[in-house]
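Structure below; questions to follow.
Every protein chain but one is kept in place in this view of the complex.
What follows is chain A.
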Amino acid sequence: MTTAPPTGRRYRPPAPLGGRRRADGPAGRGLKAAAFLAPALLILGAFTIWPMLSALRLSFTDASGFGEPEFIGLENYVQVFTDPDILNAVTNTALYTVLFTPIAVAAALALALLLNNPRLPFRGFFRTALFVPFVVSFSVAAFAWSYLVDPQVGLLNYWLRGLGIQLGNVLEDPHLAMPMVVLVAVWKLFGFYFVIFLAGLQDIPTSIYEAARMDGAGAWSRLRNVTLPLLSNTMAFVLIFAMIAALQAFDQIYVMTGGGPYGSTQTLVMEIYESGFRKLDIGFASALSYVLLAATLLLSLVQFVFFGRKEKDLA
């Protein structure tokens, strides 16, 4: 697929003087490629892959930033799986993922389906407006939403009170704090998924819809039997992105609740940050990192297998 057409290979114009063409043998090609790849590979190797392996080694030690780390076997991992705080953080991260992913993806998909209607006026404006939160940082989003739901002077609280809904102090309420930080994430990220869905929808040829319509398929049936199956690639992509974002939740939680109240918004990455950089329990934090990595890989794999099979079923 990537080889040039044979004519292009066989015909070689006379080499310019100086013999640069020497570099065309396999070794020369390898050298050339190495020169192009070197800067990026050096950086990825030094700052991603090496730290990754290093974290694995540290996760079997009692490293604390002082003195020589000692090998302690699986002790950190045992602690990870027995510490009630970690269990709480894992549960919270799972809850966050289970809340965030379907809400953000469903909102993005529903809006993309609605916006795909060519009769809708101001489509360009709506598309741009819904994407704006994606360029706003999580921390700024967190400040703005914290102010909106402030129990005394929050505008949203005030308006909802007018509708008879008493929110109280959302960020101090162990039942509402988690939905609130999830809401901020949905607000910030759904625009990105929305735009990807839009592109996926535009790739579906209109002729398929016409054929379905001729066969008497109604709007619901066209959605179920044409749009959604043909969107499954895009869906897989968006789901993976959304789940990874959820597993790594940190910024808005750090700003809005600091993990509270009563640890109700404490996530895995919050724990990694706290045990690694506040308590300097580096070995333990590294073991936690590997739990996060394993969860990420596992989810990606499940998605891959699930959607891979689905696609085959369709064929």
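Observations, loosely collected:
As a working rule, a contact is a pair of C-beta atoms (placed from the backbone, for glycine too) under 8 Å apart; a residue touches a chain by one contact, two chains touch by 3 or more; residues count from 1.
Assume contacts and distances are computed from a predicted model.
Protein name for the hidden chain, per its UniProt entry and selected from "Cytochrome bc1 complex cytochrome b subunit", "Carbohydrate ABC transporter permease", "Choline dehydrogenase-like flavoprotein" or "Transcriptional regulator, GntR family": "Carbohydrate ABC transporter permease". Contact between chain A and the absent chain runs through residues 2-4, 8, 13, 16, 20, 26, 29-30, 32-34, 36-37, 39-41, 43-44, 46-52, 54-55, 58, 111, 114-115, 117, 119-122, 124-141, 143-148, 150, 152-156, 158, 187, 191-192, 195-196, 198-200, 233-234, 237, 244, 247-248, 250-251, 254-255, 269, 272-273, 276-277, 282, 285-286, 289-290, 292-293, 296-297, 300.
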